[in-house]
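Heads up, one of the protein chains got dropped from this complex, but the rest are sitting where they should.
Just so it is clear, A, B and C label the chains in written order, and each chain counts residues from 1 on its own.
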Amino acid sequence: MATVILPARFSDWTGGVEHVDVDARDVRQLIRALDERFPGLGEKLRDGVAIAIDGEIINDPLLEPVEPDSEVHFLPPISGG
Amino acid sequence: MARKTHVQATINGEQTEFLCQPHESLSEVLRNELDMTGTKEGCTTGDCGACSVLLDGRLVCGCLVLAVEADGSEITTIEGMATGQQLHPLQQKFLEHAALQCGICTPGFLVAAKALLEHNPDPSEHEVRYWLSGNLCRCTGYDKIIAAVLDAAQTMGGDAR
Amino acid sequence: MREIEYAAPTTVDEAVSALATGGPCQPFAGGTDLLVQMRSRPPSEQKLVDIKRIPEMASIALDASGLRLGAATSCWDVSQHKGLRETYPGLVEAAELIGSIQIQNRATVGGNLCNASPAADTVPALIAVGAECVIAGPGGRRTVSVEDFVTGPGTTQLREDELLVELVIPPIPARSADAYLRFIPRGEMDIAVVGAGASVTLAPDGTCTAARIALGAVGPTAFAVPAAADAIIGSSLDEAALERAAAASREAANPIDDKRGTISYRRTVAGVLTRRAIRIAATRATERSS
Partner (left out) sequence: MTDSNGSDRKFKWVGTRPIRHDGVDKVTGRAHYGADFDLPGMLHAHVLRSPHAHARIRRIDASKALALEGVKAVITSDDIPELPLDEASGPTNFSDLSRNVLARDKVLYHGHAVAAVAATSTRIAQEALSLIEVDYEPLPHVLDIRAAMAPGAPILHDHMRTKGLKEAPDEPSNIASKMELTRGDVDQALAEADFVIEREFETATVHQGYIEPHACVAQTNEDGQTTVWASSQGHFMIRAYSARLLRLDISQIKVIPMEIGGGFGGKTTVYLEPLAIVLSRKTGRPVKAVMTREEVFRATGPAPATLINVKFGANRDGKIVAAKCELFYEAGAFPGSPVAAGAMCILAPFDLDHFTIEGYDVVLNKPKTAAYRAPGAPPAAFAAETVIDEIARELEIDPLDLRRNNAVSKGSQAAYGPKFSDIGLIETLDALRKHPHYEAPLGENQGRGCAVGFWFNAGMQSSAEVKLNEDGTAVVVEGCPDIGGSRASLAIMAAEELGIDVYKVRPVVADTEAVGINDNTGGSRVTFATGMAVIEASQDVVRQCCERAANIWDIDAKDVIWQDGCAVATGDGAKKLDEEGKLPSMPIAEIAAGAARTGGPITGKASLNARGAGPAFAVHLVDVEVDRETGKVDIVRYTTVQDAGRAIHPSYVEGQMQGGAAQGIGWALNEEYVYDADGVLANPGFLDYRMPVALDLPMIDTVVVEVPNPRHPYGVRGVGEVPIVPPIPAIANAIHDATGVRMRKLPMSPPNLLAELTRAGRA
């Protein structure tokens, strides 16, 4: 199962849980699973966030594949100069 | 419609006539009336040097010269630097040294550097930096521009001396 | 539509009568200040009298009787004049500090004076060498000292129908020299935060027998600082004397806070530049006497 690290700013939804193991093949499934576990969190994760999957930052992903051993982080979106 | 003044000038060796209004700057007329847009405008206050041209052999900012003043004068612009298919050594060195990134300041630098080498064929790095301080470049940090001008001075040295 | 009129007379008399025709009218020399100011405002009716085509106004006459400098002479021509650089190095320094090569090729000493910016570089240098302004008007010509010519920020003694024709500078006495320094944050292209002009005369033994010190950008106009001059006259320009002169300049400085500097900074630097300018002028004077 992929390991998701949830930043402190989502603690309103996660109740402070920081690490969750999620069974998902892509980002959409992963967010769905998180939303089931932490109702309302999904919406926060769907728009305007960047996600790092195994260290690779992707802005606004949806169907990006997630490996069983992946580590997933949610980040604020970054704009470049 | 505003009155226009008739002006005659030699631009890059060619007898040229144009009509302009007294408020129009030389760079405006070069760009808008004569379609010579190689002369760029970055500030219209004489601070960036992108509109550098030679007026009767003097290095000036085209934005601080009124077009009506140019009557009877000789003007050299970036369009007059290469001869036929032959780039001016400065242009060639700018390319070889990658002395431009966005390139908007490049025509001004080339015209200014040409004036420098005509005034002082063998300048020191400090002299080049002093002379080109009226031309702003925000991309390169000037390093490769200075190197290109010094290199061009070397190659031209033969003809200059 | 609001339009600009342009005239390019070839004699001072033509220029003066062009100015006298009434309506908003401006003598136009290098345009490095005037055109920028015009563009910073909404378009307006304006008559420009281009004075660069008047031979008398664009000439440099240097001889035993001193210097007659046409008001429309470009700063570049001043900086390239070999005799001028040898005789009045401080004045040349001021001229070649103005803007870039591009600007120096257009900007004129007279324009720098008539624009009457408190920070104008040539003004302290001109005061230091005791320059006088020759003004032409419908009633003939009159002469005033550079110090009195500028009356405030952007204002001069010139009446609307008058024209600054030339600057007259007395000959430099033996064992004398001038220097001009300004402080700017960058190496080039800035307006003076402080400017200091100095001219000194030395006795054969190195004692300072005469001096003029002038400051720019630390008051509504550039001005002479007699106290600073008195502080070194009679001295051998030792550190103590220089510090007294610096203190006099700090004292005389009456600057404002603005985007280019603070009051306290300008006061301090006025002292620093006074000391440094005197040193340079003295070194030059010594070289001349040897």
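Operating definition for what follows: a residue touches a chain if its C-beta (ideal position, glycine included) is under 8 Å from a C-beta of that chain, and two chains touch if they have at least 3 such contacts.
A quick note: this is a predicted structure, and the numbers were derived from the prediction, not measured.
Considering the complete complex, the chain that is not shown touches A, B, C. Here one chain is not drawn; of B:13, B:57 or B:103, the residue touching it is B:103.
Of the residues in subunit B, those that touch the hidden partner chain are 21, 23, 31-32, 36-45, 47-48, 50, 77-79, 81-82, 87, 91, 94-98, 100-107, 110, 125-126, 128-130, 132-147. For subunit C, the residues touching the absent chain in the complete assembly are 1-2, 40, 42-43, 183, 185-191, 193, 258-262, 264-265, 268-269, 272. Think of the hidden chain as still there; on subunit A it touches residues 5, 7-9, 11-12, 47-48, 52, 54-60, 64, 71, 73-81.
Here is the rule we use: only the chains that are shown with their structure count from here on.
When C-beta pairs in contact are tallied for every pair of chains, the largest tally goes to B-C.
The greatest centre-to-centre gap from subunit B, using C-alpha centroids, is found for A. Centres computed as Cα averages put subunit A at a distance of 68 Å from subunit C.
Between the CA-based centres of subunit B and subunit C the separation comes to 29 Å, rounded to the whole angstrom. Looking at the complex, you find that subunit C touches subunit B at residues 1, 3-6, 8, 30-32, 35-36, 38-39, 43, 48, 50, 52, 76, 99-103, 105-106, 187-189. On subunit B, the positions that touch subunit C within their shared complex are 2-3, 5, 21-23, 25, 44-47, 49, 52, 55, 58-61, 63-66, 68-69, 112, 115, 129-131, 133-135.
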